[in-house]
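One protein chain is absent from this view; the other protein chains keep their places.
Right, chain A next:
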Amino acid sequence: MSSTHTTHTAHTSTIGSIGTPSRRNTELALLVFAVVIPVFAYANVGLAINDSVPPGLLSYGLGLGLLAGVGHLVVRKFAPYADPLLLPLATLMNGLGLVVIWRLDQSPRLQQRAEDLFGAFSPDAPKQLMYSALGIAFFAVILIVLKDHRILQRYTYISMVVALVLLVAPVFFPAVNGAKIWISIGGFTIQPGEFAKIIIAIFFSGYLMVKRDALALASRRFMGLYLPRGRDLGPIITVWAMSLLILVFETDLGTSLLFFGMFVVVLYVATERTSWIVFGLLMSAVGAVGVASFEPHVQSRVAAWLHPFSDKVIAQTGSDQVAQSLMAFGSGGVLGTGLGQGNSDLIGFAANSDFIFATFGEELGLAGVMAVLLIYGLIVERGIRTALAARDPFGKLLAVGLSSAFAIQVFVVGGGVMGLIPLSGMTMPFVAYGGSSVIANWALIGILIRISDTARRPAPTPATNPDAEMTQVVRP
């Protein structure tokens, strides 16, 4: 009797594992493409600029292949049921980013600029390769150490403190190029906002998972909207105020938008109350207009967005970056100039970080940029798919928080360099030059992979529990 029943449960779990195949081989096949495409792009740059296959091609290919291989093996061993698309897509973007950074290293104009400003030029691509290796290492550590994402829930309030420290820290360090988003420790400069993005997502998810019932149910209905009670408005007002403080004291439009946007998304998902979205939009509108009315930094960004080609605005803001970026995109046209053959280096400052997307635009054209945007879109949607599949509310909230933060970041940077919205100093995930950014984004992918592994993993067999076995045998 008991044996038949055991067979039965075993049978169910077998079906379960057929229903969610691990897809590790799919991931491996996709990874091959994710490595080969950037390698071809790398060769393309060398051929276009120096008429020869670049000497570093083999080591670059091996390096990227090694990173992808390590990533894959770690996933295969420690997260076997994870989403098969996330790792290859991130690897592809990271690889393409390296190629474009290397391409901009070859620019005589940028080399000259670095020599004029800093006395010497040092290529950024090797550093970015090192950061990518660190990123993959961080990714591996997360998958190995973090056996279950629900562990993070324990650190809800610690996360809050850490995130606050990270966000506030740059205020005490000197501004770099007009924005206070950096801290420097022993020669290293870190952009704490990138890490804070992940940590604060943990806090939001943990906090709202606990408070969601109170926030969702204790409300009055008014004109079709559920109005929250006054005291329940506390958290959203706190986060809102913090975002505004970031905007005012660190003059960082992007980070401010990112945190508030992520909070509203997580709040909405947790409570299922549309009223929060309405409140969120109202508050960000009030905040943005309010700050813009007195903060010159924000005003100049808005002016540069509205009139990128006006001589007056360029003289006022001291930079024609937005105009240069738009002209780079326009000059690329539909098919682009081809890698290595554009003049996006005319942007000068931050050509390979905040504005790297303009090089994609000019050299890969409309076709290339649409492909890149769709890849970003895929990463985001796979993240939300993970949230849908997750079985626990904390996992759902964390996955959607991280995914939407990623989406907002892509929108804010892409929209900024393409003149859709005012520019804000943020980096395009994975492709832009910058250690903090690439490491933090690998960590973000790591957490998403962990959640998706947990979500897609077949349910553990109750048969392993002898107590369960006992209780089952009560039937005659």
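Everything that follows uses one rule, which is that a contact is a pair of C-beta atoms (placed from the backbone, for glycine too) under 8 Å apart; a residue touches a chain by one contact, two chains touch by 3 or more; residues count from 1.
Here is the rule we use: contacts and distances are computed from a predicted model.
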Item to check | Candidate names "Penicillin-binding protein", "Succinate dehydrogenase / fumarate reductase iron-sulfur subunit", "Aspartyl/glutamyl-tRNA(Asn/Gln) amidotransferase subunit C" or "Glutathione transport system permease protein GsiC"; UniProt protein name, chain not shown | outcome: "Penicillin-binding protein"
Next on the checklist: Among A:Ile408, A:Leu423 or A:Ile449, exactly one should touch the missing chain; which is it?
Outcome noted: A:Ile408
Item to check | Hidden-chain contact residue, picked from the options A:Ala68, A:Val400 or A:Met426 | outcome: A:Val400
Item to check | Omitted-chain contact residue, chosen from A:Tyr60, A:Tyr207 or A:Tyr268 | outcome: A:Tyr268
Item to check | Full-complex contact with the absent chain, from A:Pro38, A:Gly365 or A:Gly446 | outcome: A:Gly365
Checklist entry - In the full complex, which residues of chain A touch the absent chain? => result 108-109, 265, 268-270, 272, 309, 320, 323, 326-327, 329-334, 343, 346, 361, 365-366, 369-370, 373-374, 376-377, 380-381, 384-385, 387-388, 393, 396-397, 400, 403-404, 407-408, 410-411, 414-415, 418-420
